[in-house]
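Only one protein chain is missing; all other protein chains are in place.
Coming up: chain A.
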């Protein structure tokens, strides 16, 4: 074998000079952002953003703040995992927020108790059928079924009618929101069983988010499914010529995105102990933003779940940071918009520079 160091065929290769992974830059941005809030806090408020400054609490870090940072992004983060694989595959999913709304309503109506404080549950949808106090597996399966159906419809539309993903999922976005409102004629659905309420209790959303993130990071890196996602997003014609069944793969990708949106719906309605037709509005855009900030390329083929998780943390830090600096929520929205555009501009610039260097 004519192999020198890492190179093939006599070419030498310096492993130390390879470019940083894109996730590293995103992580750096996160660190800088935290540092900025820390600095502003110290200078203007005399308080620390990250570290514990209260004497009656032990520990180096302000654990409460750290928990809130990740807790408040974990539900949208679950959606962002699904959206990330869709974008890597060269698509887009605008329907996830509405799928959350519709799924929350439908699933919650199968998770209600019969009596509240000794009186019949006034909100129970199916009390006439006796469908109350059902085991937790029932609403869970109903939810996953809803997400799966919505995702399959998205996937079939995109794969077989060849309409752009933007249009297919826009249609689903509007329709699913309609279903969410129609399901209980706009009434909130409340009083879930204790076992259903346990799903989103405390730090459970974080646990679910992180577990799913790890699972999908592994799937995207080590399985055929993941490899084909990157291949299709990178060059669909090449993938087709290589014998990959593009249509089947796309259906699967959107189905998984639908299921993840449904899981987010369960966690959200369980955490809030109620489901409302307006749940999940704008979540699809927040999820896309997390992915984009995390280095997932909207043109497909590039990005990772790790990047999206860091992107979601950047989101969380911004929200917490603005609360910490006692700035209005309006500013958060404005800054979020700037950061989304900035992240894409930076990514484009970095890609161009790298292309010239190659």
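Everything below uses one rule, namely that contacts are C-beta pairs under 8 Å (C-beta built on N, C-alpha and C of every residue); 3 or more make two chains touch, one makes a residue touch a chain; residues count from 1.
The definition used in the following text is that contacts and distances are computed from a predicted model.
Novice: What name does the UniProt record list for the absent chain among "siroheme decarboxylase", "ATP-binding cassette domain-containing protein", "Multiple sugar transport system permease protein" or "ABC transporter, transmembrane region:ABC transporter"?
Specialist: The UniProt record for the chain left out of view names it "ATP-binding cassette domain-containing protein".
Novice: Of the residues A:31, A:238 or A:282, which one touches the chain left out of the display?
Specialist: A:238
Novice: Identify the residue among A:166, A:222 or A:331 that touches the chain left out of the display.
Specialist: Hidden-chain contact among the options goes to A:222.
Novice: Where the complex has a chain not shown, which of A:110, A:183, A:209 or A:230 is the residue touching it?
Specialist: A:230
Novice: Write the list of chain A residues that the hidden chain touches.
Specialist: Residues touching the hidden chain, for chain A, are 1-3, 6-13, 15, 18, 219, 222-225, 227-228, 230-231, 233-235, 237-239, 241-244, 249, 252, 301-302, 354-355, 358.
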